[in-house]
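Shown here: the complex without one of its protein chains, the others still in place.
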Amino acid sequence: MKDGFRQSMAWLHTWSGLLLGWLLFAVFLTGTVAYFRQEVTAWMQPELHGSVADAGTAERAVERMGRIAPDAAQWTIALPGERTPAVSVSWRPADAKPNDRAALKRATLDAGTGEVLEPRETAGGNFLYRFHFELYGMPRETARWIIGIATMAMLVAIVSGIITHRRIFKDFFTFRPEKSPLRSWMDGHVAAAVLALPFHLMITYSGLLLFMTMLMPWAVDLAYDGNRQTYFAESGFRRAAPAPRPAPQAAPLTPVAPLLAEAERQWADRGGVGTITVTNPGRANATIELRPAAADSIGRGGGGTERLLFDGVTGRTLEVPPTDPQPGAMATGNYLMGLHLARFAGPGMRWLFFVSGVAGTVMVGSGLILWVVKRRSQRSRADNRADGPEPFGHRLADRLNIGVVAGLPLAVAAFFWANRLLPAGLEERAGWEIGVFFLAWAAALLHAPLRPSRRGWAEQLWAGAALFALLPVLNAATAAGHLGNSLPAGNWLLAGFDLTALAAGLLLGFAARKVGRNAFSRKAASAPVLPAGAVAEELT
Amino acid sequence: MILSSLCIAYAGFLALALAMDRHHEQILARRPSARASRLLGWVGWAVLALSLPPAIVAWGWAIGLPAWLGLLTVAAAALALLLPYAPRAALRLGPAAVVCAPLLAFLA
Partner (left out) sequence: MTTLPSRMKAGLAGADGRRRLDVASRCLAGIGGGYALAAVAAMFLALALPLALAMPRAEAVYTATMLSFAIHAGAIVWAFSVRARRVWPGLLVPALLLGGGTWLLHGLQQGAPS
């Protein structure tokens, strides 16, 4: 009876993981990169690499805004920091409706001079971030439903996987790369799953919560008779109150330096000032709001709730309207979603999330490969016909594995290459970058069935390894912010990208070499390493 | 503080691995006695628990707890990768981590 139950769970684990596994792999991979989406975007805009912040950056930016958009209703100035080299500014024209994000105008300023920069148009890290929950080229809601369903499959796979693999602590450190492919893939899969299990549970459940009103609208619609706005207002997800209309009488803006000094003093351990919002600049009712660079809470929205508010004409400190405390349930949900989004995370924390995300990617990828490896080993044991034709389903899964597990990293690398090789002034440039990404991925998916399995794996892994490992070289050839400059200058924003690309290339190269040797060979798969009963017991 | 938490966690996982027959053999080429195994197990869990306070001191509960779990992932992954390729190094890193942990805490 007990074994029957575990076998059912193993079956559920296998199929819930497999059917949406290729999509989940893409979600995990792009989502993991998205932890560094600002850094990725920064790398993809070499025009900004010369921008270096100094003590006068904020003041210069405010002064520049007074010339770019003197009549705007509001300026928002995001100062450079560890994750962005330049100043990003946006402003709302006086005639635009409040809360109309599409009406916002944007520009990028050099942190050192305040000059307006014209960076190349790029899809940036934002493309990978959006892709991981909205895919591309389909209606947003449809895509979100597909991702939501895949996320639920992931949750089911995690729960049934935990039940199947009950000896979680016993096999904690078991990784035996020298054993049969079946054993070592199994070890790798379990290790990646178990070592980061809290992360996997958090990221999956909070992924569902991020779509909760779309996926499960029934409670809201019943309790509020379909009036969701009331619900959002009562839950504290209220949008900020619209800014007051500009006063008719003009008044010069107070010097910002003393306000900034005050904020820097208060937020010494918070990375200083992060954003400056000036409402009704140049009018008698102007206000200046400052927020710290580092968040003070995990909750959604980032930046926390702490801020300083000043009268924009006199420079006097104004009282910040208190924010409503969050009820327990919302605080719990927001905490989980905040962890998922990781907007609060400093560099150390961000790397921990990244490593856990890599573990998740490895978990999904190794699970997909395990499905094929296990069936090969079963087949060769069952009828000694290891040379007979492989069933269509197994071949299909194997080729999809090649095109996704090896092909997607290759496509991501191609995306970065496109960023540097496409002419900077190209029309629809961001669209072309995305086009190259999908072309490379499609080529990988088409290449896979045309080659023998092992060859296909090795070729695509080598291609991905080369593309990633040569990214620092490409960077050196096309921009000034290469490792030779970024490392001596301690510019970890750029050096971090190059070094991570190099590491990804080495890892893929390592995998490619292993594939070339034995990992997928039928000979190795057919070698009897475990008694048949043990395999069935353990790996159903 | 963060690195010191990581070092303590590694030492804890190493003790836990040494408490298991398979890994004990992998590292020291002999099986542990039942008593040694039990003792190492207790020490391992206790040391793992000790790796939590530095993370909480550095980051507070809200961020420190998930950060600690992330550090555990990194420490255990390092050990799992070292065991098959360099078991002796995995063992030698243990005392080194124990020595480094308080030093790193003082430096921070």
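Side notes on the structure shown:
Which chain is which? They are A and B, in the order written, and residues in each are numbered from 1.
Following the convention adopted for this analysis, a residue touches a chain if its C-beta (ideal position, glycine included) is under 8 Å from a C-beta of that chain, and two chains touch if they have at least 3 such contacts.
Keep in mind that this is a model prediction, so the values were computed, not measured.
Note that the absent chain touches A when the full complex is taken as a whole. Considering the whole complex, the residue from A:Gly226, A:Pro242 or A:Pro391 that touches the absent chain is A:Pro391.
Remark: the omitted chain is touched by one listed residue; of A:Ile68, A:Ala103 or A:Val159 this is A:Val159.
Within the whole complex, the absent chain has one touching residue among A:Met330, A:Ala424, A:Leu439 or A:Leu470, and that is A:Met330. Residue positions on chain A in contact with the hidden chain: 1, 4-5, 7-12, 14-16, 152, 155-156, 159-160, 163, 205, 208-209, 212-213, 215-216, 218-220, 222-224, 231, 234-236, 327-330, 332-333, 375, 391, 393, 536, 540, in rising order.
The criterion applied here is as follows: only the chains that are shown with their structure count from here on.
If you check the complex, the residues on chain B that touch chain A are 2, 13, 16-17, 20, 22-23, 59, 62-63, 66-67, 69-74, 76-77, 79-81, 83-85.
Residues 170, 172-178, 191, 195-196, 198-199, 202, 297-298, 335, 339, 344, 348-349, 352-353, 355-356, 359 of chain A are the ones touching chain B in the complex.
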